[in-house]
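Have a look at the structure below before the remarks.
Of the protein chains in this complex, one is absent; all others appear in place.
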Amino acid sequence: MNRRNGRAALTTDTAMRWASGWFQSRNRTIYTLLIIGALLYPSLMDIVTGGEGNHWIGTAAFAGVFVLLAIGLNTVVGFAGLLDLGYAAFFAIGAYTYGMFASGQLLASPLHHEFHIPFWVMLLVGVFVAACFGIILGAPTLRLRGDYLAIVTLGFGEIVPRLVQYLGAGSPIGNWTGGVNGIAAIDPPKLPIILTGPWFGLGTPFGVVKNFDFFNPLAYPLDFYWLMAILIVVCIVLATNLQNSRIGRAWMAVREDEVAAAASGVNTVAIKLTAFAIGASFAGFAGAFYGAQLSLVSSDNFEFIVSVTILIMVVLGGMGNIPGVIVGALLIYTTQYVVLTNLPDWTTSLATAVGLTGLNQAHGDWVGLHDEVQRLNYLIFGVILVAVMVLRPQGLFPSRVREQELEKGTEEQAVFDLRAEET
Amino acid sequence: MFLAAIFLILAVVLTPKAATNFPFFLQIVIYGIADGAIFALIALGYTMVYGIIELINFAHGDIFTLGAFMSMPLISAFGLSEGQSSGVVVWLLLLVITVIVMVINGGVNVLIERVAYRPLRHAPRLAPLITAVGVSFILEGIMYVWRGASNVHYPDLLPDTRIPLIGSASLGVKDIIVIVTAIVLVVLLTIFIGGTRLGKAMRATAQDREAAQLMGIDINRTISATFFIGAVLAGAGGVIFGLYFNSVRFDLGFEAGLFAFTAAVFGGIGNLQGAALGGLFIGLVQAFATANFLPGGAAVSDIWVFMILIIVLVFRPTGLLGMQVPEK
Partner (left out) sequence: MKWPKLLAGLAVASLALAACGGSSTGSAVKGTIKIGVDFPESGAETSNGVPALNGVRFAVTKTGSVDGFTLEVKNLDDAVAGVHDPAKGAQNMAAFVDDSKVLGVIGPFNSSVAKAEIPVTNRASMVQISPANTNPCLTKTVYIPAALTGTSDVSCADGAGYTPSGLRPTGTNNYFRVATTDDFQGPAIADYALNTLKLTKVAVASDAEAYGKGIADAFTARFKNKGGTVVFRQDFPNASHISDFKSFLRTAAGKGAQAVYAGGTNSNNLCVMRNQMSGIFPATAQFLGGDGLVNGDCLKDAANEAANIFASIATVDASGNPAAKSTIDGFKAAYPNASDFGAYTMPAYDATKILIQAIHLAIQANGGNSPSRAQVLAQMTKVDYTGVLGHTTFDANGDTTAKVISIYQSKATSDAGSTAPLTTQGSYGWYYVSKVDYSGGL
C-alpha cells in the first residue's frame, strides 16, 4: 500500500480509511494474511484433496511447532543478539519432560512408577524446566564474548541428545529416557468436555463430547491444529509485549552496544539471562506439544541440524521481526518437510503421467527417478539457502530498526563489516 | 593453573588404568594420537578461517569429506587397487594423488569463498553463517548424488604391518603414516605462516584488517589464500582418513567438522599450535572413552569432549593456548 492509495481512501468511507491505515503497516498485512490463511487452510485442504486433507492439516500442526521455536529463538538471537547454536536442546528438554511424565516410561526407571500428568500441567512444567536449564547454562557462560557463547550453546546442543541416548536401557543410573529408541505412546492432551461442530471438519455435527482425547477420530487432527493456532497466538502476544517492554528495550540496548548499555545502568548479565531463559521456555512449550502430537520423542529429532534449521528460519524471515520470523519458519518448513520430502514422489508421478516410465526404473548408474530426485534434496536446499542469503542477507522481512542500521552500516564502513555488529 | 588442574584430573583417572596393563594403555594412546592427528588437520583450517574473518565455516568439515571422495576415482585412475603389494611405486602414486586432491580441494574452497562468503562481508553477521551451512548442504548434496547415502568403501592400500613395542602393544604402519603426515603438514604450515610474506599478510589481516589494508596488503588475496591452505590441509586429512578407516560417507564431515571445530576452540581459536593440540586431545579423549578408561564407555565419548569444551570456555574462554584478546 503506497501513499497514493492512502489518499484515495480518504475520499471514501471511514472503514476503507481504517483498512488502508491498517495495511500501511507491513507487519499488520502479514498478520492479517496469516490469520485468514490459518482459518481457511483446513477447508481448503479438504477441498483440494477431495476430503483427504487430514494429512496436510496434521502437517500444518507440526509446522506450527517450528513457528513456536522460531519465535522463541528470535527472542534470543533477534531481540537480545545472542547467537544460540544449541536451541534444539531446549526443545528436547521440553519434549522429554512431557514424554517422561505422560507415558509409561518411568516405570522402567529406578522410580518404578508410571506418571500420567495432564498435558496442560506439563505444558507449564515443560516451560519452567526448559527455562531453568536456560538459566543453568546461561549463568556461567553469558559473560563470554559473542562467538564463544555460540560455541558453548553448540556444545550444550550436542550434549543433550547424547545424554538422552545414553540414559536408556542399561545405563548405570537407570532407564530414564528410553535411549536411542525414544519414548513412545505418549499421552495426548485431554479435556473433560468439548464442543464439537463444523470447526472439526465441515460435516461434524454440533454436540458435546465428554472425556475428550485429542486422538478422537471425530476431531483429529483438527483439534491439534486449533490448539497449535491458539498456542502460536499466545506466544505472539507474549513475544510482542516483551519486545515493547522495559526488558525488550534493555535487550535492544545490549544487542546494539553492550558496553554502553552497562554504562547506562543495564545489568547486562541479568538481562541476557532473561532472554536466554525466555527463549528456552518457548522451546519447552513447543517440545511438549510436539511430543503430544507425534506421541513420540526420539533423540534424532533434536540434533544440531534442528538448531541450525530454526536459526535459518529466524535469519531468513528477518531477525527481530516476529511476523517475518513466522513467515520464515513456514517457508523453510514447507521447503524442507513438504516440498523436498515429496518431490521424489511428485516427479515420479509426473514422469508416469507424461509416459516417461522408463525414467522410474533403475538401470546401471541411474538409480531410478525417485531415488535420483531424493538424492538431490541436500543440494537443492543448500542452493536455496546460499541464493537467498546472498541476494537478501537481511532476511525477507527484517525489523525496521535493523534495516536502518544495516543501510547506515554499509555506507560508513566500506571495507569490512563483520565485526561491526559486535563492536 | 587451569591447565594443570585438567591434566591432574586426567592423570588421576588414567593412572590406575595405565598401571594395570601398560602395553594396552600405550596401544590406546597410539590409537588416540593417530585419530587426533586427523582432527588436527581439519581443525587447522577452521582456526585459520575463523582467525581471519571470524566465520565459523560449517562447510569446512565437508571440504574434508570432499577430499576423501575425490581421491577415490583418482586412485582407480592411477591403477591402484586393493590387495596390490605395496612397493615404492604405490607410495609415490599415493603421494601424487594426495597432492592433486589437496590442490583441487584448495581451488574448490577458494571458489566457495568467492561465491558464497565474499558478497556477504558487509552483511549482518549471521548471514555468512547461514550461507556456510548452505554450502555445507551443497557439498554434502554433491557427494550424496555422487555416491548415495550409504557407506562407501575406501580402498585399503596401506600395509597392515605392525612394529611390536613393549608387551602386546604395537605400532602400525598406518598409524605412523597418519601421525607423520600430520606433523609434517603442521610444521610446514607453521614455517609458512611465520616466515613467508603471505604468511605475514595473513597474520596482519587477522589482527586488524583495515590497518593491514592501509599497509598495502591485498585483503581479498590474503583471505583467498587462507581458504586455500585450510582446504589443502583438510584434503590431506580426507585422504588419510580414507586410507586409515577405509570407509567414508557423504555426511562424514558434519560430525568430524564439529569435533575439529571443538578442537580449534579448545586450543584457542586462531592459534595453529593450539588447534593441533586440541585435535590430539579430542582424539585421545575419544580413544580413552571407547576403551572404557573414562566412565560410561564409547556411548558417552562425545559428551566428554563437549563437557570439556564448555568447561574450558567458562574458565579460560580463549582456549588452552589462545592469547587474551581485549574486548572490542
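Of note:
Order of writing sets the chain letters: A and B. Residues in each chain are counted from 1.
Criterion: a residue touches a chain if its C-beta (ideal position, glycine included) is under 8 Å from a C-beta of that chain, and two chains touch if they have at least 3 such contacts.
Just so it is clear, the model here is predicted, and its values are computed rather than measured.
Within the set A:Thr97, A:Thr141 or A:Asn301, the residue that contacts the chain not displayed is A:Asn301.
Across B:Val186, B:Val248 or B:Leu313, the single residue that touches the chain missing here is B:Val248.
Within the set A:Asn175, A:Thr204, A:Thr240 or A:Asn360, the residue that contacts the chain not displayed is A:Asn175.
The chain not displayed touches chain A at residues 51-52, 54-55, 58, 62, 103-105, 107-108, 162, 165-166, 168-170, 175, 178-182, 184-186, 215, 217, 221, 294-296, 298, 300-301, 353-355, 371, 374. Residues of chain B in contact with the chain left out of this view: 24, 27-28, 31-32, 35, 82-83, 148-151, 153, 156, 160, 162, 168, 172, 174, 245-249, 251-252, 255, 286-287, 290-292, 297-299, 302.
Basically, only the chains that are shown with their structure count from here on.
With each centre defined as the average position of its C-alpha atoms, the distance from chain A to chain B rounds to 33 Å. The touching residues of chain B, when paired with chain A in their complex, are 53-56, 58, 115-116, 119-131, 133-142, 144-145, 148-149, 209-210, 213, 219, 254, 258, 261-262, 265, 296, 299-300, 302-303, 306-307, 309-310, 313-314, 317, 325, 327-328. Considering their complex, residues 77, 83, 140-141, 144-145, 147-148, 150-152, 154-156, 158-159, 162-163, 165-166, 172, 259, 304-305, 308, 311-312, 315-316, 319, 367, 372, 375-386, 389-390, 393-394, 402, 406, 409-410, 413, 415-419, 421-423 of chain A touch chain B.
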